[in-house]
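The complex appears here without one of its protein chains, the remainder shown in place.
Going in written order, the chains are labelled A, B, C, D and E, and every chain counts its residues from 1.
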Amino acid sequence: MCPKLPLLLVFFLYYAITSLGSDPDPVQDFCIPSTGIAACKNSSAAMVEDFVFSGIKFPGKFSETGLAATSVNVNIFPGLNTLGMSFVRADFEVGGINMPHFHPRATEIAFVLEGKIYSGFVDTENRIFAKVIEKGEVMVFPKGLLHFQMNVGDMPATILGSFDSQNPGLVRIPNAVFGSGIEEKLLEKAFGLNSKEIAKLRKRFAPH
Amino acid sequence: MCPKLPLLLVFFLYYAITSLGSDPDPVQDFCIPSTGIAACKNSSAAMVEDFVFSGIKFPGKFSETGLAATSVNVNIFPGLNTLGMSFVRADFEVGGINMPHFHPRATEIAFVLEGKIYSGFVDTENRIFAKVIEKGEVMVFPKGLLHFQMNVGDMPATILGSFDSQNPGLVRIPNAVFGSGIEEKLLEKAFGLNSKEIAKLRKRFAPH
Amino acid sequence: MCPKLPLLLVFFLYYAITSLGSDPDPVQDFCIPSTGIAACKNSSAAMVEDFVFSGIKFPGKFSETGLAATSVNVNIFPGLNTLGMSFVRADFEVGGINMPHFHPRATEIAFVLEGKIYSGFVDTENRIFAKVIEKGEVMVFPKGLLHFQMNVGDMPATILGSFDSQNPGLVRIPNAVFGSGIEEKLLEKAFGLNSKEIAKLRKRFAPH
Amino acid sequence: MCPKLPLLLVFFLYYAITSLGSDPDPVQDFCIPSTGIAACKNSSAAMVEDFVFSGIKFPGKFSETGLAATSVNVNIFPGLNTLGMSFVRADFEVGGINMPHFHPRATEIAFVLEGKIYSGFVDTENRIFAKVIEKGEVMVFPKGLLHFQMNVGDMPATILGSFDSQNPGLVRIPNAVFGSGIEEKLLEKAFGLNSKEIAKLRKRFAPH
Amino acid sequence: MCPKLPLLLVFFLYYAITSLGSDPDPVQDFCIPSTGIAACKNSSAAMVEDFVFSGIKFPGKFSETGLAATSVNVNIFPGLNTLGMSFVRADFEVGGINMPHFHPRATEIAFVLEGKIYSGFVDTENRIFAKVIEKGEVMVFPKGLLHFQMNVGDMPATILGSFDSQNPGLVRIPNAVFGSGIEEKLLEKAFGLNSKEIAKLRKRFAPH
Partner (left out) sequence: MCPKLPLLLVFFLYYAITSLGSDPDPVQDFCIPSTGIAACKNSSAAMVEDFVFSGIKFPGKFSETGLAATSVNVNIFPGLNTLGMSFVRADFEVGGINMPHFHPRATEIAFVLEGKIYSGFVDTENRIFAKVIEKGEVMVFPKGLLHFQMNVGDMPATILGSFDSQNPGLVRIPNAVFGSGIEEKLLEKAFGLNSKEIAKLRKRFAPH
């Protein structure tokens, strides 16, 4: 039983590492999550590779809505730990959309690398701020507000986003509302839809 | 033209007062917004009334979904300015709901004062945490996550909520998504609904 | 000796869990303290019960000063961990008091659920802000300031307080000053009392 | 009436300047409060004198308890604005005391420049941490906790304190409790003293 | 004299707007600096253009060291105010360098849009973390640490950087050390150079 303890430690550790952090000012230069008990690798064991990410050179896999988004947060790029930032690459097929969503823990700055993107957000007074932005333009989505994008050009489009949190979180509205199992009755009243209409939406967004 | 300047100052000031603040640690005991140029009333002019709110003794006006919610943030209770907190009273008719919504800038703690409330939230992995809570019970909704409530008892119900921001913000999903003017095409693709279905939803939630 | 190590881990862990946290923005949806090595339970193991507290449906045990206060911080409601908030239920007998005290790490919002409470705080300029508040009224006590309450009605009274820290801390003035063992001489000079008077106070508030 | 407006602006401004700040990370190098409308002097008008303070070369005026303390916060050294720190010089006569007090918004680090000082704090579990420290030694008082000092040597003593807030605040327990006007009845119950004893204390600490 | 007051207000305002902000959590959705007395434009006057920046579609003007860097902080893109982020576009001629520098108030994430860049930082233990990164790769420079870049490819290169502050600040080492007017004697001792060598460096980096 004893020899298993170290395994147990390693097993629990990855979770600990990624959940311990927080986005205040760091109290050390960096903190590369370790595979030992300590939260950080001994800083003398850090390597330049810990601070470089090479996994977004190409688009990811496209979803049904024509989006390929790779979120690069502390969970897949541990070097970001305690540094207060993360990023995302989003590729759009022609007509592809990034459905209405929000990040509970970050502001986002979105750079258009390629294409023409209808892009916007909705504030807490329900006002929309949306417009088509093009290659080289930048739009900012304020912290926690609902936003969305659609490739309205006739070529694929790409956006590079940055966040001021190592783990901004992502809530996709259709999935969170219709795919999580909220009581049907509540949804009917909230959206003014009948039981059949809600059932159809719940079916579409049910997790498989 | 000169005499109008002071009016102009007063006019702009209310907005300044409520938008200047921020939720970090205060650097003074309190800061009651002033009606002068300064951000705060001279502290010697503060009165106990500045720190007491008497406007939620009774339910507010009920909406179509059977909810009467009074949000008491820094905009209506200026004494909260720089103190990092605010609150809400929510009354539910039998069957009344608080539609799926989120607060971009706060965690919420909800106390059930009366009744039986189906209450829950959805995390960023799309998992639901929901349950019926009763008089005297308390539920916490983590910062920025989507949550909702429905009175499932046979009596009116009341909830008292607290926030860790002087201005948590409120995004009601149906209104923000269907009532703000997001491109129809984008919504069709996001929800897998046809143009007629989306039009119906947009009409229902259009601001009047 | 080996087999005892896991026990040791569990033993130390509860302390670790509750002392690791901090009140900045969270970097994950939530972090239910685990009973393993990791700081948080694997998020997929979280349950709705982790976010609901049912222990303040009724008053606690009354003290000699006629107060029954149950502080619900992260130590007794672990689901609050990293969420930046906590709360308290305080019941007062007729004439009961909540002695002068302060919370070193939080602002407090106090809702009167029942009764008439003389309630107030003192700022750093030594000014008092105090008044009788009644059922349905709310008073805010700014971060770190000394405050107090007394049931001045002819019925029992109840207050519900919220804090913007998962662990606000509580310093009761009489106990901290006279019951902690501060040098008698220093106390005599501070309060202008003689050795006998101080001895009486120290005896009253000595920990038993 | 018009020409008076500028005077009004200047009048309100000093208050605005010192109450606007906050202790989060600055968003500019520094922010010397201005005598104009802007919160900060134009940075090009800042001078080295704005960042140097020469007013604690000598002890201040001694109080009845043998203490001469000069708090140097943002109100008297405006260059500290937005920089998150302030300081204090405290001189003690033989036997002089710094009565039990706390700073609602800061940790304090106290350096002994001269003498032997009985120095300590009380935590929220009512435990005392106190000891005599000497020239060259340093003690830390955790954020918001009650602490105190007494010169136990046979020579005058001096302490230099630093705070991690530009305006830490100071609550002297005897004055805040007995000199602010808290209801006599409440104080009697809190301290277990009779009406005459409380009256004596209130008289001693009443503001003159 | 009266009519000039408004001009004065406008004059001081731009400075106030950009220096008031801070990088804590916002307490409103956004705060577009106004040209009136208030710190923010009335939110109903905000337009989508306030949140879009179009000024980095093309490289800026190249310096002697082969760098064209456009820092887009709150001073030139006011919509970033209170949102906690900013960005930079940096173009490099073949062999061009971004000299050793640091940002006192931010972490930086650098995306390589084009080219091959030798890129690195030095930690507080004086260890270097440097490597050639290529198109599509990302490197993170921890908060406040010294870093640098050089185009080592045979084509122009471009980097897009993001910061977790609306105004990260920039300190270029050669200019700050040799071009600011630090006493010659101090520099001689610090670098172990003789008076002639220091004079040469001071001349080169003297502001023109």
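We adopt the following convention: a residue touches a chain if its C-beta (ideal position, glycine included) is under 8 Å from a C-beta of that chain, and two chains touch if they have at least 3 such contacts.
Note that the structure is predicted; figures quoted are calculated from it, not measured.
Novice: Among the chains in view, which touch the chain not shown?
Specialist: Spelled out, the missing chain touches these shown chains: A, C, D, E.
Novice: Out of A:Gln28, A:Ser54 or A:Ser195, which residue would touch the omitted chain in the full complex?
Specialist: Candidates A:Gln28, A:Ser54 or A:Ser195; residue touching the omitted chain: A:Gln28.
Novice: Consider the whole complex, including the chain that is not shown, and state which of D:Pro33, D:Gly79 or D:Gly115 touches that chain.
Specialist: D:Gly79
Novice: Who touches the missing chain here, E:Phe87, E:Phe102 or E:Phe163?
Specialist: E:Phe102
Novice: Touching the missing chain, which residues of chain A?
Specialist: 2-3, 5-6, 20, 22, 24-29, 31, 34, 36-40, 42-43, 82
Novice: For chain E, which residues touch the unseen chain?
Specialist: Missing-chain contacts on chain E: residues 65-66, 95, 97, 99-100, 102, 104-105, 118, 120, 122, 124, 126-128, 130, 143-146, 148, 150, 169-177, 179-183, 185-187, 189-193, 197, 201, 204, 207.
Novice: Can you name the residues of chain D that touch the chain not displayed here?
Specialist: 25-26, 29-30, 43-44, 46-54, 56-58, 72, 79-80, 83-87, 107, 109, 111, 113, 120-121, 123-125, 127, 129-131, 133, 135-143, 145, 160, 162, 164
In this section, only the chains that are shown with their structure count from here on.
Novice: Copy of B-C's interface among B-E, A-E or D-E, judged by over half the contact pairs being the same?
Specialist: When the residue numbers line up for over half the pairs, the pair is A-E.
Novice: Chain A to chain C: how many Å between their CA centres?
Specialist: The answer is 37 Å.
Novice: From the C-alpha centre of chain A to that of chain B, how far is it in Å?
Specialist: Going by mean C-alpha positions, chain A sits 25 Å from chain B.
Novice: Indicate the residues of chain D shared as contacts by at least two other chains.
Specialist: Residues 2, 5, 20, 22, 24-25, 37, 104-105, 169.
Novice: Can the chain contact pattern be summarised as a line, a ring, a star, a complete graph, or none of these (other)?
Specialist: Per interface graph, the chains form some other shape.
Novice: For this structure, enumerate the chain pairs that meet the touch criterion.
Specialist: Every pair of chains in contact is listed here: A-B, A-C, A-E, B-C, B-D, B-E, C-D, D-E.
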